[in-house]
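The other protein chains are all here in position, but one chain of the complex has been omitted.
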Amino acid sequence: MNPGAAPVATPFFFYLLAGTAIVGAMLMITRRNAVHSALALILTLLSVAGLYLMLYAPFVAGVQIIVYAGGIMVLFLFVIMLVNIERISKERQFNRMWPVGLLASCALLALFLGALAKGKSLLPDRMMPLPESANTQGIAAALYGDAGRMGQYTFAFEIASLLLLVAILGAVIMTKKKI
Amino acid sequence: MTDAKTTDARRSDGTLPNAVSTRSHVIASHLDLDTPEKPYLDSNELILNMGPQHPATHGVLRVILKLDGEKVLGTECVIGYLHRGVEKIAENRTYTMFNPYVDRMDYVAAISNGLGYCQAVEKLLNVEAPPRANYIRVILTELNRISSHLLWLGTHALDIGAMTPLFYTFRDREEILKIFEKYCGARLTTHAFRIGGLQYETYPGFEKDVKNFLTFVPSKIDDYEALLTGNRIWIERTKNVGVISGEDCIALGVTGPVLRASGVKWDLRKAQPYANYSDFDFEIPTGENGDTFDRYIVRMLEMRQSLRIIEQAVNGIPEGPIMAKVPKVIKPPVGEIYHSIEAPKGELGYFIVSDGSTQPYRVRVRPPSFVNLQALDLMVRGMLVADVVAVIGTIDIVLGEVDR
Amino acid sequence: MVEKYKKRYGSGLEALTYLGQNYFNVDRSLIPDLLRLLNSDDEFDYCVDLTAVHYPKREKQFDLVWVLYSFPRNERIRVKTQMKDGESIASVVSIWPTANWLEREVFDMFGIRFDGHPDMKRILLPDGWEGYPLRKDYDILQQDKKWVRINLGIESGQ
Partner (left out) sequence: MLNQFMSYLGSTVPPGNAGNQLWALIYVLIIFAGVSGAVLCMNWIERKLLAHFQIRLGPMRVGPHGLLQPFADGLKLLLKEDIIPAGADKFAFWVAPVIGLVAAFTVYSVIPFGPSQAVTDMNIGILFMLGVSSLGALAIVTAGWASNSHYPLMGALRSSAQLVSYEVAMGMAVVSAILMTSFNTKGTGTLSMIGIVEAQYEQRVWFLFKFFPLGLLAFVVFAIAMVAETNRAPFDLPEAESELTAGFHTEYSGLRWSFFMLAEYAAMMAVSSIAVTLWMGGWMRPFPNLLQGPGWDFLFSLFPALTFAGLAALTTFGAARMPTHLYFRIQRIGLAAFGAVLGFVALLLLVIAIAGRANAANLAGRFDVGLGHVYWFLLKVAIFMYLFIWYRATWPRYRFDQLMAVGWKVMLPVSLGVLIVTAIVGVILA
């Protein structure tokens, strides 16, 4: 950050993005039309990406846009497009599990409210200084290691990669067998 | 998701009928169209209505495609949008009056249509056009063949996505149309020939114009070959696309360049020479694989062979009359005749029944495009939507002739 | 070849020539057999055309004409038969697949039905059209007014 730069992370932007995210999430659940739901989800994901940017985590924000909003949602839409929307919209939107869901969300809300009300001590009393430039490099160091040393998560990262590779191979084999 | 919008009176249920043929070797694909109709998206099938207003159906052809994703499971052609009842009109006109009507069938090769009709009536009258008339007829017919093939090349390339050749071929076709215009006043529906020969003598400078064309066009054909023949995308788009074997071609009655590209060396100009084609030295180009690429190559070579014929003809036009002795009122004796010629698109036949009056009792036109179009279903099964467009282009149909 | 068929069918078959073009005039009952033999024994492998002619004054109103061609022999032959209105005749689609659309067109224009055709329906005219335009009693200005009114919403297509 250059000296004299005005902070972008103003409360106004925080509430704007947070509000958009929540509205998007609500719309996503309540829309009967699956494509509208998907579009609402994209809105939420983009708002979350904006929140990451405000936390000076541009890399995470970029990845969020590329992977979730760009890649996964396109595939989602791709699949949804081929589903018969008219039939789905006639079906019951919520199944019988809704009391359980309501209970779970109420519990979560209670947890949040409790934490907010009681636990001033749980939260840091001020925002940690977040150096903008070091963020991306920090992730790289954690994942790949720095200056010849193995990173904190290198092993876990490689294991995850391997797992994904196996999943890809499995998917290929499953579709191949059908043909 | 709605189903195919079949709003007109035909086939409102959107179902597809049987395949073209019951012969086992003709059905190349194992896909069966007889499965009971299921809701489209449950069975992953999509009915796509291509045409009658579509950029690549060359007029008002309507093709109903049954698709699995982009793969074609079956097709049905709906034709007749341009039906004008040419055969009925013929029965109500005199032989001479009907002559201009034949130009309106295959309007991009009107001169070939006229040649076939005039020769059929001449045969019925038992007269022969004089040699000079025959030479000029051959020149004009072959020029017309080149113009038809040029039009085909341009539109076919456009269908496959190369837009530039269209403009080049139209430039060259323009030179041919200029010769037609100078000769008979019309560019497209020329009505160039009369029963018994020609009405007009060639205009001064006709031979010079034709010779100019002969020097001008070979380099242009080279250009097209340079643009397309070696082009990787062009090869990928045309090789092994719409393959049809020579056996299938014969069984389905497919003639013309499509038949020759499948390896059958058959051309009516050689097999049963008419006019004075036997005087000229030319070859019949053939292909091997019967795919779209071979058909392209065959047509390119045919243009060059046509140039050869024109060159020989224009250098050997004899002097003499241009009209045989035919009565002013044409009244052929009772009888019937079938005469066919090699039109740019295949065998064009006329079956004429005379009852001794001035009007033909029945004229039947055997249109090459109509019969060739039947092979579309066989050629596109198992291919992709993009190939349907390429195959419609490569069969080279003219809807005026399909529907008549 | 002509002798062979004459011997086989006797008076049912006339072999004629007009202006150098050969044709058989055959009794309707012999048609399926004759066409099959022409295809299998005499290599007439290409059905060039199939059409009909209407003679309203005759008892057997229709002439049905097959134009056949043999690639190996480079020879063309016409097979002709007569039939009454309302009669049907065997389809040759199983012999020459190309006859599919040709038979449909004859049906469309003359109303002659072909038995065993896989999909006998109109081809050039719309499915609901009434009348067969190439019959001699169908006037050149005639049209199916009802169809035009219902489907095109206009009084006349002319």
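Things worth noting here:
Think of it as A, B and C in the order they're written, each chain with its own count starting at 1.
Everything below uses one rule, namely that contacts are C-beta pairs under 8 Å (C-beta built on N, C-alpha and C of every residue); 3 or more make two chains touch, one makes a residue touch a chain.
Bear in mind the structure is a predicted one, so any value in this text is a computation, not a measurement.
Taking every chain of the complex into account, the chain not shown here touches A, B.
Residue-wise, the contact with the chain that is not shown comes from A:V74, picked out of A:I29, A:V74 or A:M150.
Within the complete assembly, B:E236 is the residue of B:D222, B:E236 or B:E283 that touches the hidden chain. Panel shows chain B; residues 1-2, 4, 46, 48-49, 54-56, 69-70, 157-164, 166-168, 171, 227-228, 231, 233-234, 236-237, 384-389 of it touch the chain omitted from the view. What chain A contributes to its contact with the hidden chain is residues 1-2, 4-6, 33, 35-36, 39, 42, 58-59, 61-63, 65-66, 69-71, 73-75, 77-78, 81, 132-133, 135-137.
Please note the rule applied: only the chains that are shown with their structure count from here on.
The chain occupying the central position, as judged from C-alpha centroids, is B. When every chain is reduced to the mean of its CA atoms, the largest separation from chain B belongs to A.
Averaging Cα coordinates per chain places chain B and chain C 23 Å apart. Centre-to-centre separation between chain A and chain C, using Cα means, comes to 71 Å.
By the touch criterion given at the top, residues 18-19, 21, 45-49, 51, 53-54, 65, 67, 71, 74, 76, 78, 93-94, 96-98, 100-102, 105, 109, 118-119, 121-128, 133-134, 136, 138, 140, 147, 150-151 of chain C touch chain B in their complex. Touching chain C in their complex are the following residues of chain B: 8-11, 17-23, 26, 79-80, 83, 85, 87-89, 91-92, 123-124, 126, 250-254, 264, 266, 271-272, 335-338, 340, 347, 349, 351, 353, 361-362, 364, 366, 370-371, 373-374, 403-404.
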